[in-house]
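Some notes on the structure that comes next.
Missing here is one protein chain; the remaining ones are kept as they sit in the complex.
Order of writing sets the labels: A and B. Residues in every chain begin at 1.
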Amino acid sequence: MHPDSKVASPRALILIPGSMNYFYNQSGRRIAEALGALGCGIELTTLDACPAEGYDLCVLSNISEILHSGGDFEQRMARIIDIRARCRVMMSLGIDCVSTEWYHRIRDYSARAGADLIADLGLFDQSPFLEPQHRARYRLVFSGLTPSEARVLELLDEDDAGRTIPWAFVGSSTPHRVALIDHLVQTVDPRGFVYMPPPSLCTEKGSPHLNQQQFERVLARTRYQIWCSGHSYFYMETERFRTSLLTGGVPIKIIESRAEIPASVPLDYLMIERAEVAQRLASHTYARLLRRFRDDWRRFPMLHQELARVLGEFGIDAGNAASRAA
Amino acid sequence: MEAMRAKAGVTIAIPNWNHEVFLPRSIGSALRALEFLRAEGWAGEVLVIDEASRDGSSTLLRQLEALYFKDGLRCLSFGSTENIATTRNAAAEHARYRYLAFVDADNELIPENLSLFVRTLEQTRAAVAYGNLLLRSTTADYAHFMHSCEVIQKRLFRGGNYVDMCSVWDRFQLLDSGGFDSSLSFLEDFEMWLHLATNGRKIVFVPAILGYYYLLPTSSSTDRSRQDAVESRLLRVFNQAKVRELLPLNTHHLRYHPELGYV
Partner (left out) sequence: MNSTMTERRRPLPSIATVYRPIEEYWEQSRPVGSLDGGPTEALNPLDAFLVHRLLELVPGHPVLIDAANALTGGASSLIGMHHPRAVDVWAVVDAESLPSRRSLESLQRYSGRRGATPSSSFRPVDRSDLLDDLAGQAGAIVLADARGGDAAGLAVDIGRWLDARPDALVLVLGLGRVGNCPAVSSMMSLCLPGSGRRFRLLRELSEVLMGSSLGMVAGDDHPDVDVALMRLEQLYTGNYRYLDLLWRANHAALREARIDADVLRGHLTFGAISEEIEGLKCAVREANERAERAERATRANWTSSAPVEATASASPLTRLRRRLSPTPVGSAWRLAKHARVKLAPTPVGRAYRLSKRVALACVARGR
């Protein structure tokens, strides 16, 4: 094709739940920004408001929440199947541990909807943890930064004088997490910010719980965001790492044993056993950890680069769309 | 008398009825909390109110007051037993300072964190500030449950109190509101939350750990059938027309941290 010929940029439809947990709305927006950086045309909407058009790519963020965000399940599934018929490629997005029920539901619903791939927006390849028959559709999309997030990272300074909250633990309450909180209170610093309501939805508005904006305000005044998984499998909660990065703090995941960390997983120094946490979070280590964390993240691929790589496998030439747009 | 009662500072009130075995823990934590408060410029006292205990508490309190009066320990003993609502009202009447923290005799404060709640009251002018409580079994090293871990929501009017009385009060607002309903032997705390909420007072959640709540084998809070009956009556009093969730509420979803403001 002649280089002067105009080729239409890929058009992407991104479906978000809207009214359920806010982090899947947020993931959808991030994907939208990244695809936009690749020059794609973007339609970001909910299933109820979805236009009846065809697209090159449809992204479902997250299929389970989209299906359960109101209305009849089967009718909503039928609509998604209909959308699949109008799109070249359907990508189902997950930000979950593949050993959990949440991912299994994504997997099963995605198969039913006819999705071509399940994109794991994560920090490490979870395919070794999948049964062999489920590996074919799985793709890791490394959750690098979007352009706007990269700008935020560059503007952060290392001055921690305003970080008067020593640590923050935000998540739903389980006995294991409560015991961990008690341990942190006793051994690290009792003045931590603790918000652990019973499990329920965290919507963007109207919820009694912290939304993203409020959560970021907390983290912007906190040194360490500390958490542990609510299940017993190894997983790196992508959004936790990313949110800490962009609010200028350090994420610390508490694990049972360092031996459970697979080889070649990034940021393993931020995953600490419970017994070591008091020693490892001594005040003099904060600046060093922060610097190393930021430097490491700058070396990671950007989100749009990852999307281009993965979509290229499925015939979506998003990688060149940016140059065409230029 | 009034001038003294307007003093800026914190009274940590510990109602006691036959909890001799647990008093060293609760009083010890309260005295340590006073040390942290003093370091931040707050005056304070620990006020133990004994309701005619028969188990050795009165002797123990006499000894402890002799040893720790200079550190701020004050003891009041009454010759007859009323109920916990009456005891809390007595604390409100006899406290020396403006801010009043209630700690049950079998529970324990996190000493370093009390000032977060006092500062919250100062900054928000709320009637009450409460926070997370870690629940432990009697001698456990770690908690297994968290209580009082959510903001005030309108579902409170449907029943099921989720906010414990271990909290910090503006004593003047407590007195001006009429104090606790002394006719109640149960759920006087739940009644007070509903009373404050419906009277436009602010009840603020602080996302920090206020203390430890210990479970005991014969705790009165485990008697479910009596609680259910009282709760039904309270819901009829405060929400007979079942419209509370549709009406405005000053104390709706209030969550505050002194380092952050409202969150």
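One rule holds in what follows: contacts are C-beta pairs under 8 Å (C-beta built on N, C-alpha and C of every residue); 3 or more make two chains touch, one makes a residue touch a chain.
Everything numeric in this text was worked out from a predicted model, so none of it was measured.
Only one residue in the set B:Arg74, B:Arg98 or B:Arg201 touches the chain that does not appear here, and it is B:Arg74. In the full complex, chain B contacts the hidden chain through residues 1, 3-4, 21-22, 24-25, 27-28, 47, 56, 59-70, 74-80, 82, 86, 89-90, 92-94, 135, 137-142, 144-145, 147, 175-179, 215-217, 222.
Within the entire complex, the positions of chain A that touch the omitted partner chain are 99, 128-129, 174-176, 232-234, 256-257, 259-263.
As a working rule, only the chains that are shown with their structure count from here on.
Spacing of chain A relative to chain B, judged by their CA centroids, is 40 angstrom. Within the complex, the chain A residues that touch chain B are 164-165, 173, 175, 178-179, 181-183, 185, 190-198, 208, 210, 214, 217-218, 221. Per the touch definition, chain B reaches chain A in the complex via residues 110, 112-113, 116, 132, 134-136, 142-146, 149-151, 153, 207-209, 253, 255, 257, 259-260, 263.
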